[in-house]
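The following block contains the structure, expressed as structure tokens.
Heads up, one of the protein chains got dropped from this complex, but the rest are sitting where they should.
Coming up: subunit A.
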Amino acid sequence: MSIVPKETIEVIAQSIGISNLSSDVAQALSPDVEYRLREIMQEAIKCMRHSKRTVLTADDVDSALNLRNVEPVYGLASADPLRFKRAVGHKDLFYIDDKDVDFKEVIEAPLPKAPLDTTIVVHWLAIEGVQPAIPENAPVEALVPPSENKRSEHNKDDGLPVDIKLPVKHVLSRELQLYFEKITELTVTKYDSDLFKEALRSLAADSGLHPLVPYFSYFIADEVTRSLNNLPVLFALMRVVRSLLQNPHIHIEPYLHQLMPSMITCLVAKRLGNRLADNHWELRDFSANLAASVCRRFGHVYHNLQSRLTKTLLHAFLDPSKAMTQHYGAIQGLAALGPSVVRLLILPNLEPYLQLLEPEMLLEKQKNEMKRKEAWRVYGALLRAAGKCLYDRMKLFPGLLTPPTRPFSRSNGRIATSSLPNKRKLSGSQPIQQPPLKKLAVDGPSGPMPSVPITANTQVGAEGFPSISGDSGLGASSSSGQVSNESTSGGSQRDKGEDRATMMSSALTQAWKEDVDAGHLLASLFELFGEAIFSFTQPVEMSMFL
């Protein structure tokens, strides 16, 4: 009859130590308990209303108990509404999940932040009945038409920026809708059919697709996140992106912000595809080129586009906790952005990175073959990036072989800073007091060499040529390396130049500086990669070098 069964009364009686409560008493008490409960709830609701709330809290019940001169129930005060859980197997039985709290934890926990003090913020809710569109106000309902002239007049008067635009109705023709559906379906399901290739071609060339771009960009972003472990689909999506980028009739800039994250995901995601056999490297290469092409094309419009991309990639590259696959993607991405990026961002970090990488590649240290393979992949990517950079340098400055005409002292600092860290180490390891003689500086490289065989070779090369005189230990030692490697042909001329330089202690020419950079680069890269790097130098030079 009453909603409080007499069993409850009996249980409560037991819990407070009355064991011999007769059932008659319980029977008589239960309706009264219900009535009192209702009464207290009624008062609690009043308290709630007067606290100007519409949600009943434990505090309200406490206040109601106070009103009735009853001791409040302690221990239930809480900022959030209590979360009741349903007892398993009982439909109407609920309980509060009361976790055991370790005292030690509570004591040792740092003090929580002090709650912010109450303050008042003032704003105009309305000005002459019109709500200004300021962040403090609730957003104007989208469908309110931008009223009569009167309102705009008011706005002018008050100088308030109320600019309500009618939502533009976006009409998509039936054909376009069909087209879109077809393409998306193809991308997701029949990515290896000829039809898909046709579709890509159409996407790259069709002139009427612009209305679909927002849908495509949304579809791509959505689908990439959804099918991260479906490599073919990801690949297909990237192809769609490429086609869209290629399409000369599409004005894609406004949607880049939506596409870029997808590309970067395909580049540096930890896992792409769920099978071991999946060739996700290829996808990474592909997206790297894609991202780079976007940067090249729109870099001038969005000046921070490339910087943001490189930042993301560099972050992935320099974080040792990231997986090898991610490093690979990052390196590829950076490499795709061009040699200057590689020179600025990868090369300075090359040496410490390789030190980290080395154990991963060795059979005895890394037992997991998968991991080892990955590490080798990364190594390969690094090599390729560095080599490309080198090649580029060499090609850029054929004047390498011509003798320097201007003093170079100014460049010393520059060289030192832009040089690889290991140079510094080298110089540190060397006695600085070396006179401007031929140096044995290049002895050093044998130490940090990852794969050994060519040490002798280096040394030969290095010793075979005069080093630039060191005005300062650092600059000298670093430049010595480069010279030794790079200016094979012009030994004698170089000597002259050097002599002049030492005498004058003056600045290098710009060209010379670059030369120095390149030569220096080769040397250091050689130190790090060994022979492999030579495949990137031009044959002529190679031969001369050797």
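In this section, a contact is a pair of C-beta atoms (placed from the backbone, for glycine too) under 8 Å apart; a residue touches a chain by one contact, two chains touch by 3 or more; residues count from 1.
Following the convention adopted for this analysis, contacts and distances are computed from a predicted model.
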{"item": "Protein that the absent chain corresponds to, by UniProt name, given \"Superoxide dismutase\", \"Serine/threonine-protein phosphatase with EF-hands\", \"Transcription initiation factor TFIID subunit 5\" or \"Guanine nucleotide-binding protein subunit gamma\"", "value": "\"Transcription initiation factor TFIID subunit 5\""}
{"item": "Residue touching the undisplayed chain, where the options are A:Asp24, A:Asp117 or A:Asp194", "value": "A:Asp117"}
{"item": "Identified contact with the non-displayed chain, of A:Glu7, A:Glu39 or A:Glu253", "value": "A:Glu39"}
{"item": "Residue touching the undisplayed chain, where the options are A:Val88, A:Ile107, A:Ala126 or A:Leu363", "value": "A:Ala126"}
{"item": "Interface residues of subunit A (partner: the chain not displayed)", "value": "1-2, 31-32, 34-35, 37-39, 42, 46-47, 49-54, 57, 59, 63, 66-67, 79, 115-132, 134, 136-138, 157-161"}
